[in-house]
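One structure below.
Complex shown without one protein chain; remaining protein chains in place.
As written, the chains take the letters A and B, and residue 1 is the first residue of each chain.
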Amino acid sequence: MSGLIDPLLIVVLALNLFALGNSRIQSTIRIVAAQGIVLGVTTLLMHESLSLPVILSAAAAIAIKGLLIPAIMIRSLREAGIKREVEPLIGFLPSIVIGAVASGAVLLASRALGAKGAAALVIPASISTVLVGFLILISRYKAISQVLGYLVLENGIYIFGMLLVEAVPLVVEMGMLLDLFVGVFVISIITNHINQAFSSTDTRRLVALKE
Amino acid sequence: MIEPISLVLAGALLAAASGLPGLFMRRANPWAQRIAAALMVLAGLAGIWGSARGIFGPPSTSFELPWPAVGGSLIGLDPLSAFFLIPIFLIASLSSVYGLGYWPQAEKPRTARRLQLFFGLLAGSMVLIALARHALAFLAGWETMALSAFFLVGLEDDRPECRKAGLVFLVAAHASTLALFGFFALWRSASGSFELAPLYGNLAGPAMAVLLGLGLAGFGLKAGFMPLHFWLPGAHAAAPSQASALLSGVVLKMGIYGLARMAWLLPATPAWWGGTLLALGALSGLLGVALALSQHDIKKLLAYHSVENIGIILMGMGLALLGRATGRSELFALGLAGCLLHVWNHALFKSLLFLGAGSAVHATGTRSLDALGGLARRMPWTAALFIAGAVAICGLPPLNGFVSEFLIYLGLFKGLAAGARGAALAVPVLAMIGALALACFVKAAGVAFLGEPRTPEAERAKESPASMIAPMAVLAALCAIIGLAPVLVAPALDAALSCLGAPALGSLAPMRELGIASAATLGLALVLALALARPIARARLAPTWDCGYARPDPRMQYSSSSFARSVNGIFAWAIRAPKEPRKLQGAFPAAERLEAESGDPVLDGALMHSFRGLERLSRFCHRFQRGLAQKYILYILIALMLLALASLPFGQALPFGQAGGPK
Partner (left out) sequence: MTILGVLVRLAILLACSPLLLGVINKTKALAAGRKGAPLVQPYHDIAKLLRKSLTLSRTTSWVFVAGPIAGLASVIVASMVLPFGPSKAPLAFGGDMILFAYLFGLSRFFTTAAALDTGSAFEGMGASREAFFACLAEPALLLAFLALSARSSSLSLSGMLQSRPGNPDMPFVLVCVGLFIVLLAENCRIPIDDPTTHLELTMIHEAMVLDHGGPLLGLVEYASAMKLLVLESLLARLLFPFGVHGAWLDWAFLALGAVGIAAVIGLLESSMARLKMRRVPYLLTGAILLCGSAFILLAGAA
C-alpha cells in the first residue's frame, strides 16, 4: 500500500503544473478538486490501520474538497459570468517553468537533507505545492483564481500534515476543513459583489478603495 | 488644623471637577458655567490658602498616592511647589469668572461645556505636577496638562487656523513628553528609583550633560523659549482669551517649574549650564520681542511677549545657577529671586493683558490691531487696566515688572565684582529688550485703545460687563501692590529661595527703597494731576490741531506696522518679512492685493522645511504599500524564503524551520 504513496504524490505535483498553466478557470477548479481527492485517498493509504475516525476524516476531505467547494465556486463563476483568467502578472507559460524549476530545486534540496522512510517524497511535495499555491495567489488577478491558489496552498500544508498523521486529532482536522469551507463560501459571495460594484472581478480595481 | 497639602489637594480636585456638572446639564444652560466658575473660585481660595501656609510652614512630608500598577507614587508640598501653585489657583479662578462674560454658555452652547471641562482639568493637572515627587505622578500630570491644553487650543474646531494651531501644539507637547520620558529613565538609572529627591552624588560628565539636555528639551518645549517656541503664537492666539490667560500666564511656568525642580534634583550642575540658560534667555528675550513688534494680531503679539518674558525668567535662572556653580551666593540669591518673582509678575500682568485684549476682541469682534482704535473712550475700564498691564510688562516703575527685572539687573551688576564678567554683557541685551518691549506695548495699547476708531466695529464698541472687568481689576491691583510694596513678597521669596539652598535676600535687595521710589513717583503724579484738575475741568474741547491739517481720516493714523517699521528693519534677518507684491504694470493694471503676515522663523523657516523633506521621503516609501493584497503576500513569501535560507544549515539535517510548517 505504501508503495502507492509516491506515485500519488507525483500526480499531485503534476496537477500543480497543470493548474499553473491553465487559463480556463473552470478547468482549474476541476484540477484543484482532483488534487483534493487524490490527497484524501493518499491519507487513507498512509494509515496502517483504518479506524472509523480516519475513514470519516478522509471521506469528509474528499467530499468537501472534491465536490462541495468546486460546486460553490463553479456556481459563483456562472453568476459572475467569468470564463477565463486575464493574462496574469507572471504569464501562464513562465508560471509553469517557474513551478517546475521550484519543484525540482526542492526535490534536490530534500535529497540533500535526507528524508527517510516511505514518506520520502512528502516533504518536497508539500513545499513545492505550497510554493505553487503562493505563486498562483500572487500572480493571478481574478479573485476566484486567488482562492484557487489558496486551496493549493492548503493542500500543500495538508500534505505536510500527513507526516503527523497519528498525532493530529479528529477535531483539528475537522476544524481545518471548516476553515477552508467557510473561506471559499465567503469569497464566492464576495466575487459577485465585486462584480456588481466594479463591473469586473479584477482585484486591481479594489485599490481604489484604499485612499 | 488641616494640613496645607490637603487643602491644596482639595482645591485641585474641586478645580478638576468644576467642569463635570456641566456635562449632565443641557448644552445652553448658563448654570453649568456659573457652577463651574463658583467651584473654581472655591478651589482657588482653598488652594491659595493651602499654598500660602505651605510656603511659610515647614516642608510637608510626602504623601503616598495609591497607584498599584506602578508600585505607589508620591506627592509633597514644599515652598518651591507652593510658590508655583499660587499663580495656578489665582489665574484659574479669575479667568473662570471672566469666562462668564466672555464666553457665555447661552451664546456658545457647542463649545462651552468642553471649555469648562478642560479648563478645570488643566488647572487640576498643573497642581499635580507641582506636587509630584515621583516621576510617574509628574508625567501623568504633564500629559493631562498637554491634552487638556490641546482641547482648549482647538476649541473652535470649525476654524482651520485653530485646528492647525492645535496640531502644532500637540506635536510640540508630545515631543516634550517624549524628552521627559528619556529624562526620567536616565534619572532612574542614575539615582536608582523614580522618586524625585536631590541627588547629591557626583554624576559623570556625559551623563549629567545628557540629563540636562533632555530636561532642557522637555521643559523648554513647554516653557516656550527660542528656538522651542514655535507652537506658542498660534496656540495662544487661537484659544479663547481666558484660556490664553491661563496658558500664557501659568502653563508656560510649568516648564520653568520643571527647570527649577531639575536644579533642585541636581545640586551640582556645572557652570556651563547656568551660562547656557543665561544665553538662551537673552536670545529668547531679544528675538521674542522683535518678532512681537512685527505682529498686528493683538493676541499673537501678546504670545510673542510671553516668549520674551520667559527669556527674562530664564536669564534669572541662568544667573542663579551660574552663581551656585561658582560659589557666588549673592548671584544665586538675586538671580533666583528675580526669576521667581518674574514668574509671579508675568502670571499677573500677562493674564491681565490677555483678559484686556479679550475684552477688546469681544467688543469689536476682531483681533487685528489695525481694525481697532479709540477704544479708550468707549471702554474706559478695559483701556485703563490694559495700559496698567502694559506699563507693568515693560518693567517700568511703579509697577511690579520693574522689581523683578531690577533684581536680575542687580545680580548681573554684582556679577562684575564677583568675576562673572561675561555674564554682565547680558545687561545691554536686557536694556534693549526693555526698550523694544516699551515700543511694542506703546504700539499695542496706542493703536488699539487710543486715537480714533479705524473701523465701524471699533466705533460701536461698548464696555464689557462687570464679570470681565472685576478679574482684570484684581490682577491690576496685585501688580500695583507688588510694585509699590515689594517688601511684602520678600518673605515668600526667601522661603522659596531657601528651598533651593540659596541665602535669603535680606539686605542684598533694596526692596524698601524700591517701594519708596515707586510710591514717590505715584504720589507725585497724583499731586500733579490734582493740581491740573481745575484747568482740565474747565478745558475747551476741540478737534485735534495736528499742526492745522485740514482733513484727517482715522485710517491715516499710525498703524501697527508703520509704528514698528524702523525696528523691524533692524531685525529683518529674524522676521520672515512678507514678499513684496508685483508692481502694477501697464496703463490699466489688473487688481493686486497685498497681505502682510510675518511668519515665524523657526516654524516656517526650519521646521516646515524639514517636514517637507520627510514627506518626500515617505512618498518614496509609499510605493511599497499600494493596497494590493497580493503584493503583501509576496512580501510574506519573500520573508519566509529568506528565513528558510538563513536558518537552513547547509550540510545538516533539520526537520523544522522550513516554509509552510505545520499549522
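Everything that follows uses one rule, which is that contacts are C-beta pairs under 8 Å (C-beta built on N, C-alpha and C of every residue); 3 or more make two chains touch, one makes a residue touch a chain.
This is a predicted model, so every value here is computed, not measured.
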item	value
Contact set of the excluded chain (shown chains only)	B
Chain not shown: contacting residue from B:A204, B:A542, B:A587 or B:A646	B:A542
Sole residue of B:R110, B:K164 or B:R421 that reaches the chain not shown, by the stated touch rule	B:R421
Touching residue (missing chain; options B:I387, B:A476 or B:L607)	B:I387
Of B:I2, B:A185, B:V487 or B:I516, the one touching the omitted chain in the full complex	B:I516
On chain B, residues whose C-beta touches the chain left out of the figure	373-374, 376-377, 380, 383-384, 387, 390-391, 394-397, 402, 405-406, 409-410, 413-414, 416-417, 421, 424, 427-432, 434-436, 438-439, 441-443, 445-447, 450-452, 510, 513-514, 516-517, 520-521, 524-525, 528-529, 532, 535-536, 538-547, 549, 552, 554, 556-558, 562-567, 570
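The definition used in the following text is that only the chains that are shown with their structure count from here on.
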item	value
Parts of chain B lying in touch with chain A, wherever the complex brings them together	626-631, 633-634, 637, 653-654, 658-663
Contacting residues of chain A [partner chain B, same complex]	89, 113-114, 123, 126-127, 130-131, 134, 137-139, 146, 153, 156-157, 160-161, 164, 176, 203-204, 206-207, 209-210
